[in-house]
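Excluded from the complex is one protein chain; the other protein chains are retained at their positions.
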């Protein structure tokens, strides 16, 4: 905020502010917001949007927060520069939430005009204007949303051509809808032109900063990655916020993976009866040689514990996307969190440690969705991708993905008939080359030595049942070695300014956006230089411990209550444990840079006071 | 072994040796072994027995290891002083396993006589002798076991009166069985008397060391504790090694908790359809105000993840016994392990941290089974008791339990009708006194303010659905505070020689027996003094971190692959993390003192070499 | 038909007005079938004069499972987890056998993820009214098919369901449930009578209530929409209810009506249609159900009733006093008993 207010005093605030639209869910504001976002994006200005919605189908308050940032900051911005109020149930609160000096664009009928004298207030009869567009009762409610987009178009100088294009893209092949929306847009725009005198400083100016970029949600990117990563079986059970990953995958697969001639599918997407079955199907398919995945969220992860252990222990590839929401239990199903990390790392009873991938951007969702299959097949083990609601369901500006030629499909050590040759015996769990990964055969292999019997109970290298203590200990030791051995193949951490110093910051997943911005603030506003490491996978490797050792105090920033990544780093790197401090944010709303920077500054000040 | 061989050279080895009996499972050796154990126990000599059995109903090798120890060591003893070989399938291996200088007592038909010249070998035709006792084919097989008991009675100078008494106790109200067994015993005894010339040094001498003691398995003790702790609802699904806990509970309850007049039960024991349902029923019953529990093992824990999170989050008392076996997955279902610690501590997705009790002895099983209910009700949260197969299913000598007057039934903060008085509103989740624990009402309470609506989703203090970030953050903060606040009420660690020094040892659960013995060895044989702390609950408290800080190097001894307790200590006490080292044993066979002492010595030597 | 209803606004036999049976305002979509069912639950419990303090509500997860917040606000309630409500209800009702259980679930909650617990709950005959609010889709996760979706039914987005539906009524009968009925959220009169019948029944009473999801499954091509169901509904009979406290004699002169006595002395009357139908004949009930589902109609009414089965608390020989309320001396055996046990272990 401080920066913005500064520029405000000096005149215009260009391409750097937040808009928060308060509506009722089920009222159709989603497409209006998407159109608004895309129009700004197409003006070449980096933009991000966060949908704060209830666990409910219609009638409850919902907010959409758009952030425009010339510097490309995509984290939530604390403070509302421009508030749009349409929801009578939350109107007062929404109006009071606008930052001083900001803008309140409100439905006139709400009578909010007099509530604040420290903001620029514009009242517009959105509903009445919508009524003028159509007689249809249902549509009016929807179109009121386009009216506010129209008003904003005018107020913020959004390029009308881009709004136009965005509307057409939003309703492809629906000329009627396009027409109506254009009319509603125009109603808002011209009303604003005629009745509103702009007193506020916020403005958009075209740039070319989004060239070569796309606007995409993490779930969509993961779905694309899964398709281009050669996924053939996907089994799932609906649960917010992972549903849209699977539904998008289904859409893409139907379009691009159905043989246009035979209409036969090169994939199976199965809606299972629950998450136990979903992962069970993935395990069965992975065992049989398909690239198989599921996507779920917290409660589903809990239900997948037993099958995860089976896959770990019997060495079966499986890819799981955990699009995290706020737990425990049902928690807040439509709010974001990074609270499943410990659960996933140790998922299942007994000694287990899973490979986790930690995407922070849609680009990484796309990449990791592919790599997850490669890793799962190469190391014959579950790979869990830790996304979250903020990353998965919100739209982010991303570099255009390259066609994934550089990620070939690595099916791991699979022995086909010719590979078995004259072998009389094949031992499924024999570590032939010392890396802990044993070649496997796939059902359907007709070589007489190929078949073996898989089980979740103790077994010797020949896959025979064994209760011998030595067989068990060796097997478990090999599994540990295998996972440790996988670390160099996992996405390494991204390190910035990591040469060393008093303060380091560690982040992971979607927290990255705010953490990066916080570092800029600390440097620019407080002169505090920080090293930065973003974990992109677990178990962590050498780079990470060396980074920790190079910094006196390392702040581990994450969106959960208990500092789960910090806990894992303490387990893995005990010598560095005492350097770690948690910077946590966990209330379901995506973290913002200010609160991270603030916490770090407070710790640092405390350190000085208490001689820490 | 070293000690034993020493004394062997000087003549007799009295009351300090191990006997391992190798038979086939399903052949009825269990009662013979129990009789042998009890007879020794009744001679006043401390004894312990470990059943190493297959996951199978009949026909596979099984071993029973008895340890006699005047010093009261109850851990497994490495090395077999006296081997009894009855199983043709494992005979050679069994014979080769006897320590040099030891005894091999073998079925003559196995022809093992010539195999070893470094052991005292006695051959006895167990089967033939059994044939002389009865014509019944089935019974012969069973009675062969009593024949070896008879031979041992003679060889080891076991008091015949005590064997006699033990047989009568083993078959109460079965005069026929008693008679047959006595005859088989006598056949073995007199055969030995007539045909075997004792050349070995092993002998038993009566003592009075078991006076005031009982012989009991941990599951039986836990069942007793549950009954005397006022358990009213128990729901479970069969799984080794927890089954015998519930089956014994059922036996005790039927006998002592059925009204002799009305024949009505003051308990319900329900065999659920699986572990999800088992914990679901416990949660329902706990919510409704019953003291409810379940018992399970690894796979069941995985299936209980989701309900655990619900109970944690909605604050419902629940007691879970995890009688651990070797995981992950099905693993070795009949072998011991301490591998579920991390799973249980963090059970469920989202931020959770459960209260864990860690009994090490049957006495603690009895105690903690009661305290678990008190803690669960007082802190309105799941309490998981971490037992294991070794503790739960094997027989241990224990101090007689005192009648539990000293553990009153603490039902926690429950408001009945009169407590609510004139209250117009009752807020279920209002922390009225700042300890994080909110008074609750129970269904059936007829006060108009009493009812509330429980849910696993976000809620405010009035138990109303809420998605407000502040409500959520406050609730989660309170839950963390509540669990932290419970720590002083949990069983504190037991500390021995904890004043400080270079080397400390931390153990938990059934590892205690071997750890204690290892300390003695380190002191007596290697002059290494060690401090000792045994954790009896989690989260750990101040005592523990202070102990860690007082020692330069702390060896955390446990029976899992990954050092799970060490991991938890590293999470909870980062400043001490670097002092911790893992001493692990994880192959399904209970750990022995020698391997612990050996590992610690090796570490200590390495430390010197590498200047650590 | 006799009227069992207190005058509107008047207190019922429990001395309460209908207000005491309401809950918080619904947050479901306008027109959702589930709200219609909630209304009937409010009315049925009010008119029956049940004391809300004796009722406990249970639900799983879903739009349907939210509804216990919207009725019987003066009863304890537990919104559990997805598909596993029956186990929680079982535990609670065993812990306190004096409580009357009322459960609400959805078709995803019961027939997809929850079919396992459903099957076992039916076997156990727990004292529970189990209402399945059946719309053929997952409302709360935005309209995927559930396991009760009919073959050929189409999603809003276009996909057709190809798997056969689970008929929970048939399963309940097969599994020994003693009160099995089907109704329609758009048929308040019948639903009301069936709900009251369920209240009067001892043991599990299962009612499958077709309850359109107006947002995701009310379109052309859906077989669970209001228009479709209105068109396809076929009454097995005309269901009426006479509460135990209004034992008026009714004259069924024409022999077209059959009376069924309930556990508490109330009576259900089955009249007019299908008067040959015998709801105590399990096999006949199954045959009727299958015939109707194969014939493409949607049959409602009381399919099966059998009042004599002991409920689960009886099978467990439970003390009359709720287990949850037993005093310490009833749950901790004596010192003498303790001594006897120790003696065996010496």
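Note that the chains take the letters A, B and C in the order they are written out, and that residue 1 is the start of every chain.
The rule we apply is simple: contacts are C-beta pairs under 8 Å (C-beta built on N, C-alpha and C of every residue); 3 or more make two chains touch, one makes a residue touch a chain.
Only a predicted model underlies this, so the values are computations on that prediction, with no experimental measurement involved.
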Here the chain that is not shown touches A, B, C
Checked against the full complex, the residue among A:161, A:175, A:409 or A:575 that touches the missing chain is A:409
For a quick check of understanding: of A:75, A:216 or A:301, which residue touches the chain that isn't displayed?
A:216
Just name the one of A:138, A:194 or A:446 that touches the chain not displayed here.
A:446
Have a look at A:306, A:558, A:572 or A:592 and name the one touching the chain we're not showing.
A:306
Full-complex touch with the removed chain, picking from A:249, A:282 or A:522, is A:282
Listed in rising order, the chain C residues that touch the chain left out are 112-117, 119-120, 123-124, 147, 162-164, 166-167, 170-171, 174-176, 282-283, 286-287, 290-291, 315
Hidden partner interface residues of chain A, rising order
169, 213-216, 224, 227-233, 235, 252, 256-259, 262-268, 270, 272-274, 276-292, 306-307, 310, 400-401, 403-404, 408-409, 441-446, 448, 450-457, 464-465
Logged for chain B, residues touching the omitted partner chain are 26, 55-60, 237-240, 243, 271, 273-274, 299, 329-330
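In this text, only the chains that are shown with their structure count from here on.
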If you average the CA atoms of chain A and of chain B, how far apart do the two points sit, in angstrom?
44
Calculate how many whole Å lie between the centre of chain A and the centre of chain C, each centre taken as the average of the chain's C-alpha atoms.
40
Shared-contact residues (touching 2 or more other chains) in chain A:
55, 299, 329-330
Multi-chain contacts in chain C, i.e. residues touching at least two other chains, fall at 81
